[in-house]
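Removed: one protein chain of the complex. Kept in place: all other protein chains.
Note that the chains take the letters A and B in the order they are written out, and that residue 1 is the start of every chain.
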Amino acid sequence: MNKHTIRTDPHGLLDITQSIKKDVEAASIQTGLCCVYLPHTTAAITVYSGVDPLGLLDMNDAIKTIVPIRADFHHQCDTPTDAAGHIKSTLVGPSMTFIVENGELVLGSSQSIYFFEFDGPRDREFYTQIVGQ
Amino acid sequence: MNKHTIRTDPHGLLDITQSIKKDVEAASIQTGLCCVYLPHTTAAITVYSGVDPLGLLDMNDAIKTIVPIRADFHHQCDTPTDAAGHIKSTLVGPSMTFIVENGELVLGSSQSIYFFEFDGPRDREFYTQIVGQ
Partner (left out) sequence: MNKHTIRTDPHGLLDITQSIKKDVEAASIQTGLCCVYLPHTTAAITVYSGVDPLGLLDMNDAIKTIVPIRADFHHQCDTPTDAAGHIKSTLVGPSMTFIVENGELVLGSSQSIYFFEFDGPRDREFYTQIVGQ
């Protein structure tokens, strides 16, 4: 398993594609799977178009609209932003599995992989695990 | 593949972390992946913070707000609650893959794994499949 540490912004998408590509190349397998996993409950992993950076702002706006930061959350252990972050994390998800073929990570031509922060800024981690042969 | 049976409440999150941890320990592999899969279309699997149990109520409220139980669904085979459950299941998802390392399930310190019921109470199943070496 490979561990990566990043520093995030308060709320938004951070491109982690290159780190995952390098892990796959270093794994020296030809064919298999690569699971990217976040050990957090107020962040998520997603694939998004990297062609137009302004599109990332739309995703960031959309998740804030879909999951409002309510003043009346039941959750008491932390801030309402943290409570909303748990819900956002469930909708987008903390795990995604990719295909490895010919020793490389398989991505579509406009796909990039993003760490999606919902309650930053923080020091965060993500892990990759590669299986195959 | 390991099969588990649970009894759910009408709507909400049930902690299944311990069952999955035990499956991983029993698999006697050191490094690999563990896929948790639900054979249902009105339930889902998610990772959520287990630190504040009240936060689970917020997630339960949020998914009901995002997917209202409409009186005018096209779906006719079952109740509107069932029809809404299909949509909720698509948004949260019936499959999640975890990392296995040093013979153990990798989870963040505040992460727990939940079976998310959208149309209970029912007898439900979830499966785990562990690959690696």
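In the analysis below, a contact is a pair of C-beta atoms (placed from the backbone, for glycine too) under 8 Å apart; a residue touches a chain by one contact, two chains touch by 3 or more.
The model shown is predicted, which means the values in this text are computed figures rather than measured ones.
Asks: Just one of A:Asn2, A:Thr17, A:Thr46 or A:Thr81 touches the chain that is missing; which is it?
Replies: A:Thr46
Asks: Against the chain that's been left off, what residues of subunit A make contact? List them.
Replies: Counting over the whole complex, subunit A touches the hidden chain at residues 31-33, 46-49, 51-52, 54-55, 57-59, 61-62, 66, 91-93, 96-101, 106-111, 131-132.
Asks: Which residue numbers on subunit B touch the omitted chain?
Replies: 1, 33, 35, 37-42, 66-67, 70, 73-78, 83, 86-87, 89-91, 93-95, 97, 127, 129, 131
Operating definition for what follows: only the chains that are shown with their structure count from here on.
Asks: Between subunit A and subunit B, what is the gap in Å from one C-alpha centre to the other?
Replies: Chain centres of subunit A and subunit B, defined by C-alpha means, are spaced 19 Å apart.
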